[in-house]
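The complex is shown incomplete by one protein chain, all other protein chains being positioned as in the whole.
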């Protein structure tokens, strides 16, 4: 008994010893950690006299990568083009984009990496609503400019709460408003059905669409992204007698909804929002393999859609010509797509913002520059931005067009509006043309 | 920071104790407390010191990576108990993490959120309850049937977040307010290291504190009767039953413990990522955890930790390597899953006992070689 | 033939001294149309070594499985210490005081020898989940007690030097001894041995015979075995099965000369 007791005491002593060791270690840690804090005040992360670093997150792998993974390659090509022409204020733009696989958890990781490790000066065009939501607070609390988010959600337009974040593309609500007004005016007798993705895309769009079409809408059907069986939704639209269906969905669901309609011999007038209707992407669906199977035109022929950027098929458009040239000089072997044009347009916008921030830009200065001069910036986008100190909403309008073959023809001039009950007006003024050297002209003075 | 768990299938050489000659480790062992708790607690204490040292001397980015590592490690530790010690495969642990993350989001989003520690406990408890249900259903299934059922579970759960989008935020997810460091904690860290507390660092502290507690408790379980019974049921159900052990409840218990860990991991993930969204809990997450467990070394908590580290550090390293080798950004990004898949196959083919098993085997062969020759580890095997 | 009451028996079970310890009463088992056991009866007295023999497919293992609750009989009953046993499940055996070894070795290959035997002693555990989770002193004490029990049995069987080894790395006879140790550590009143001598050499088998005889003052032993020499030397009584039926029952001498037994075995050789 005695020996056991003494042994236990011995073990107790060992524990005491361990605690002492820990305290000693901690004490040594104090010394190690005591480095001087407070760096020189004016230094901006990611900015040197020769370079400026820009970061982005995109789904480069996984289910969401088709199409979207093209966007950063376009952005990079345009930045390379600008760099080859001397950069912005003598600075080369270093563009770092990382893969988040459309998974918010990974977005959070890669954005940490971009901000803390790569030390980017600003973020540009991070893609996706759930993904970018995961880093919204973080970027704003760290004071990182979060320009031109690649998503039409309304979340990016909250200057009070998220002063660093700016939307870019027309949000789903105003796009739906403009489509809605067009349908109400040109198809007043139509029974309208809505085919909606069951998230912010469908929700915002329904709000916008109902503003003009509430009376005409006979059905609003929602599909869950990931579930490829859209038969019930299409059947319900058919059963409701909808003869005009507007789809607010991602591209793969354009294909699925078209196939399902074929199967049901359901042939309403279709309209798809811009996000789901890239004619080059899904427009040629089945077109090449049609002998004896389906009509010899593409399935999407005649479908109504919207545009806010020049299309890759519009060979006569000077912007498309510019971007084709940029892609030939700085792109990869793959062909130019509308997604790449989208990426280039965002890059173009970023170059403008950086120019406006002056020769010695700061993060605050960049944000202020977009707020102050954003509304005047001209570029490939068809309608002006809505940027101001009160608004961080992006492009203000779209034009309605019809898919013909692999291209489109205009149905209306560009229409602009804002969220809520703001009126829809035609956009005055001629379409912008690119500067001769393809690089935005810096604001003078 | 490593808590060794005695195991396992892999350890084929067996442990040979040369009688009468103390192993070098025995000298160390004599200084360790004899009680299991004391021994494990001492290791955890050492681990805590290491965590403070590491977090205070590394960059904010590393801090954030360590925060990420912590939740993968918590979940992987839980899965290693289930798969390694109890032999049940789960492709559904990502979904269990979702339960923890959403619970955390709901609690922290409520008016007057409860203290963080309570949030973590509730998240673990809620997920444990789900684990009892899933585990009870799973306890009768084996091999591919179990894999199939848990796979379906992994796919089904994110759908609930969309169905109840009013409460759970649908596809867009539920924003989670990360807690800020309390003043006393920031002061304590400042006192120790003269470093200011940053958000990422505080989250890393939360994650690692949770991880250390989880490792302590799991090591307690694994080292004692509970772990032995788990392994017995894994190795031979019939023999275990004849020893008076009911395999069903034992499996359910293992699943429940494992689920509680996944719930905690999900809670930490929610806090670190600041969002719980269905797209964050896809099957990819579940597969990642399984990968961590297998690559690290089945059944070893140290292995789970190593595997989780691989999960966090390998993909960016591969991508950066790809970019450095002149690949385009997109191709370099695809390189990560390619390498990941290939590593998975190679580990199973070439080092089926994982990193820990491989190291252990090397250590053993060194010891046996240096020690005496003779009967040693390889007794006559019956073919 | 009744010897002293088993020492391992818990106090107060004096009933065991009077009647048989274990009785199988007219048990029948059918798998679909196949009759595996037909009205088989058998009774085991405390401290008795009872052999069950018969040609291949005679139903020996099925009988064992009925005794262990792996197979539910279609008819007939089991009695344990005078009480009828209903709805027997294997995991209840240990608590009842019955242990069984499996054909081959059936050891947990991922557990060390010591741990294997500790699992066998599991019914003696006291501490619960919470104390294990928190590694309370109670749990440590419990573990130490189990470990000491296991060590004692390993020492008794001369396998204590292998305590820290994994069973897969040990010679087969040692593995069989460990399997026996795992059954013995539960301190059963009846031990069911399923082919304990398979794979053993002559020396090991002789040692096994001595050991089984030595168990008689602690427990009853029922063994299924092919090796006639062993069965004839260690058993007090023998039941002979053929085609699922009892064809003979009695002492080794009685059985040896029974024509029905010779028939049964000759039939097998002729086939």
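Each chain carries a letter (A, B and C) given by its place in the written order, and its residues are counted from 1.
As a working rule, a contact is a pair of C-beta atoms (placed from the backbone, for glycine too) under 8 Å apart; a residue touches a chain by one contact, two chains touch by 3 or more.
Going forward, contacts and distances are computed from a predicted model.
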{"item": "Among \"Heme exporter protein D\", \"Hydrogenase expression/formation protein HypC\", \"Amino acid/amide ABC transporter membrane protein 1, HAAT family\" or \"Dihydroorotate dehydrogenase\", the UniProt name of the subunit that does not appear here", "value": "\"Amino acid/amide ABC transporter membrane protein 1, HAAT family\""}
{"item": "Of A:48, A:141, A:186 or A:227, the one touching the omitted chain in the full complex", "value": "A:227"}
{"item": "Chain not shown: contacting residue from A:176, A:255 or A:400", "value": "A:255"}
{"item": "Identified contact with the non-displayed chain, of B:50, B:125, B:141 or B:359", "value": "B:141"}
{"item": "Chain B residues that touch the omitted chain in the full complex", "value": "9, 83, 87, 89, 137, 140-145, 147-149, 151-153, 155-156, 158-160, 162-163, 238, 283, 287, 290-291, 294, 298, 330-331, 334-338, 340-345, 348-349, 352"}
{"item": "Residues from chain A at the interface with the omitted partner, ascending", "value": "60-63, 65-67, 69-70, 198, 222-224, 226-229, 231-233, 235-236, 239, 251-252, 255-256, 259, 262-265, 281-282, 284-289, 292-294, 334, 337"}
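One rule holds for everything that comes next: only the chains that are shown with their structure count from here on.
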Contact clusters after notional removal of chain B: A | C
{"item": "Nearest-to-centre chain - CA centroid comparison", "value": "B"}
{"item": "Whole-Å gap between the CA centroids of chain A and chain C", "value": "72"}
{"item": "Distance from chain C to chain B - Cα centre to Cα centre, in angstrom", "value": "41"}
{"item": "Separation of mean Cα positions, chain B and chain A [Å, integer]", "value": "35"}
{"item": "Residue list for chain B, restricted to those that touch at least two other chains", "value": "35"}
{"item": "Residues of chain B that touch chain A when the two form their complex", "value": "31-35, 38, 42, 45-46, 48-49, 52-53, 56-57, 59-61, 64-65, 68, 159, 162, 165, 170-173, 175, 178, 191-196, 199-200, 269, 272-275, 277-280, 282, 284-285, 312, 316, 319, 328-330, 333-334, 336-337"}
{"item": "Residue ranges of chain C in contact with chain B within the complex", "value": "68, 70, 90-95, 99-100, 102, 106-112, 115, 118-120, 122-123, 125, 127, 129, 132-137, 139-140, 142-143, 146, 161, 164-166, 168-172, 174-175, 182, 186, 199"}
{"item": "Residues of chain B touching chain C in the complex", "value": "6-9, 11-17, 19, 35-37, 40, 217, 220-221, 223-226, 228-229, 231-232, 234-236, 238-247, 253, 299, 377-382"}
